[in-house]
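Note that this complex is displayed minus one protein chain, with the remaining chains in position.
When the chains are written out, they are named A and B in that same order, and each has its own residue count from 1.
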Amino acid sequence: MQLNKIEFNKKEIRDAYLFNAPLILIALIFIFLPVIGTLITSFFRDVTFLPGKFIGLENYKRLIGDSHFWQSVEFTLIFVIVSVSLELFFGVIFALLLNETIPGRGFMRVAILIPWAIPVAISARVWQLIYNYDFGVFNYFVLKLGISNQPVSWLGTTAGAFFSIVISDVWKTTPFMTIIILAGLSTISNDLYKQAMIDGTNFLQRFFRITLPLLKPVLVVALLFRTIDAIRIFDLVYVLTGGGPGGSTTPLSLYAYDYLVSGDFGYGSAASVIVFLLAALLAILYIKFGQFKEVVK
Amino acid sequence: MRETTVIKLLKFSGIVFLLIFCLTPFVWMLLVSLSKHPDFLLSQTPLELTLNNYIQILTSSSVHLLTYLRNSIIISLTAAFFSTFLASLSAYAITRLTFPGRVVIPVVLLAVSMFPQISIVGYLFKLMTWLGWINTYYALIFPYITLGLPLALWIMLSYFSRLSKELDKAALIDGANRFQILQKIILPISLPGAFSTFMLIFIYSFNEFLFALMLTIDYKARTIPVGIALFEGLHGQIPWGYIMAGAVVATIPMVLLITFFQKYIIQGLTEGAIKG
Partner (left out) sequence: MKKIQSLILILTISFFSIQCGSTKKDFTIWIGGSPEEVDFWASIVSQFNNQRGYNLKLIRQPTYTDQRRQGLVISLESKQPDPDLFLMDVVWINQFIRSGWLQPFTPYVTKSKFSTDIFFKGILNTVDKLNDTLYALPVFLDVGLFYYRKDLLEKFGFNNPPKTWDELVDQCKKITPAEKKNNLNFNGFDWQGAQYEGLVCDFLEFIASNGGGILQNGKINLDTPENLKALRFMHDLIYKYKISPPNTYTEMKEEEVRRAFQSGNAIFERNWSYAWKLHQSKDSPVRGKVGLTLLPHFIDHNSVSTLGGWHIGMSKYSDEKNEAWDFIQYVTSYKVQKQLLLKVGWNPGRKDIYSDSLLLKQIPRLKILYEAFKHTVARPTIPYYPQLSEVIQRYVNDCLANKIKPAYALKQMQNHINELEKFYAAK
């Protein structure tokens, strides 16, 4: 763009700043300031029952030496990979389904928005009930269909808890993926398919040679947002497992939160900074490999 | 022709699967909320329908369900309104005026949308304590406005950028100032976009959990997601009927919203993701 060459109109600039001031101000105070504040706090011993003290990287050293921290990192990364992959998979399938003209389209769209629009904290409680050991829906079917003669402890074992969280998360976010991909599908001209059909290709060939490549930019954007979102996961785990059993399903944000509200603010802040860095790292990786630049106007 | 029948069958079963996938938890929530014995899947207990759960939780004085709902609605409406408004201001400036920082602002805001909330909430708690805003509406309204800005900005940018600058030029010549132009010309045309933005930010604010968990304490400012997450039901050993009833009450606004405004919501989402 040729911004650097144009002589800025003084009045325009004044107007522009006036128009942008509220947004900039509010973003500065309520986002940038807290983030920097968190960073600074992480270098202090900030504990409710002790006087504050600058301790440099002590909190971070403690973090690195804490096996629970690494457990959280591991859980977070594995969760993100599994969950986002599944969402992508189902999202594409559902989008392909919805792309056709179906009767009751409006109802379908409402149905698909429901998981996404209901607050996570609330749907998590429903899932808590579904996973209930004694009278939950899943165990009802497990016993009725004879999959096992013992009820499954969905939330009480590490593996069970992990899958319970993944299932609930995929349930909630697949609709979002579906809508995005659906919009992407709608930009693909039908003529391409018509031509391909005339050329004698079958459904799978059309999918892999036309649909997928043309969908790529949309998928990259969707993946980026979903991945960053998945790293931040908190609500679902807080309600469903509380990070248990034994801290095996504690994502990084919950790990940090637990310390913030048990009185060790400094340590919790340090953990929060790590989450921030992780998200930043992922964003950079995506931008580099997803050729994001061309999407930005 | 075989292929099309197979495909038709797949599509049909796919749609059925999709409906079951999306709606089962919701239906289950309703069913349990209306049951006298929430453990009715155990063979010994029968399925008996009753409205008692609802009556109990709505009339009990120590359960502030409706208060939480009111708090949520007011906070989310306010945040959505101001977020959309501020974003419109900026979007207008960015699409109509030339000034240094024109590209920086949207890009920076986009980066901001990726900040993990946990990295913000810690110090935000200190800030709010210092301001004396903990457990007041302000503690949530301002952060929610800010959280909504990136999405709002990108959607409004996409709408405004499609409107010809000629519209402005005509009005400028007539002597109108920029704000009047935004208010009287641009916004009315972009109303669908503004409305979509408003809807989306309302939904995001309504559903927000972490900030509400840490910045509010009780019914005076607590929102419904936190209220339901921490709700342990009333009476008895297995209070799930009450918890589900609470969940249904909490979900009704959202369901109504989507039913009536799904068009706008979907439009907003696709604008934000595709064009942005």
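The rule we apply is simple: contacts are C-beta pairs under 8 Å (C-beta built on N, C-alpha and C of every residue); 3 or more make two chains touch, one makes a residue touch a chain.
The structure displayed is predicted, hence computed values, not measured ones.
> Per the definition of touch given earlier, which of B:Ser35, B:Asn71, B:Ser190 or B:Thr251 contacts the omitted chain?
Result: among the candidates, B:Asn71 touches the missing chain.
> Any idea which of B:Ile15, B:Ile141 or B:Leu269 touches the chain not displayed?
Final answer for the missing-chain contact: B:Ile141.
> Of the residues in subunit A, which ones touch the absent chain?
45, 47-50, 53, 58, 62, 65, 67-68, 153, 156-157, 242, 244-247, 258, 261-264
> Which parts of subunit B face the unshown chain closely enough to count as touching?
Output for subunit B: 62-63, 70-71, 74-75, 77-78, 81, 125, 128-129, 134-138, 141, 180, 183-184, 214, 217-221, 230-237, 239, 242.
The rule is short, and it goes like this: only the chains that are shown with their structure count from here on.
> Please compute the C-alpha centroid of subunit A, do the same for subunit B, then give the distance between them in whole Å.
16
> Under the definition above, what is the set of subunit A residues touching subunit B in their complex?
Residue positions touching the partner: 1, 3, 6, 8-9, 12-13, 15-17, 19-20, 22-24, 26-27, 29-38, 41, 93-94, 97-98, 100, 102, 106, 108-115, 117-127, 129-130, 132, 134-137, 140, 171, 174-176, 179-180, 182-184, 187, 202-203, 218, 221-222, 225, 228, 231-232, 234-235, 238-239, 252-253, 256-257, 260-261, 265, 268-269, 272-273, 275-276, 279-280, 283, 296-297.
> Inside the complex, what are the residues of subunit B that reach subunit A?
Of all residues in subunit B, those touching subunit A are 3, 7, 11, 14-15, 18-19, 21-26, 28-29, 32, 38-42, 86-87, 89-90, 92-94, 97-103, 105, 107, 109, 111-112, 114-127, 142-143, 145-147, 149, 153, 161, 178-179, 203, 206-207, 209-210, 213-214, 224-226, 228-229, 231, 240, 243-244, 247, 250-251, 254-255, 257-259, 262, 265-266, 269-270, 273-274.
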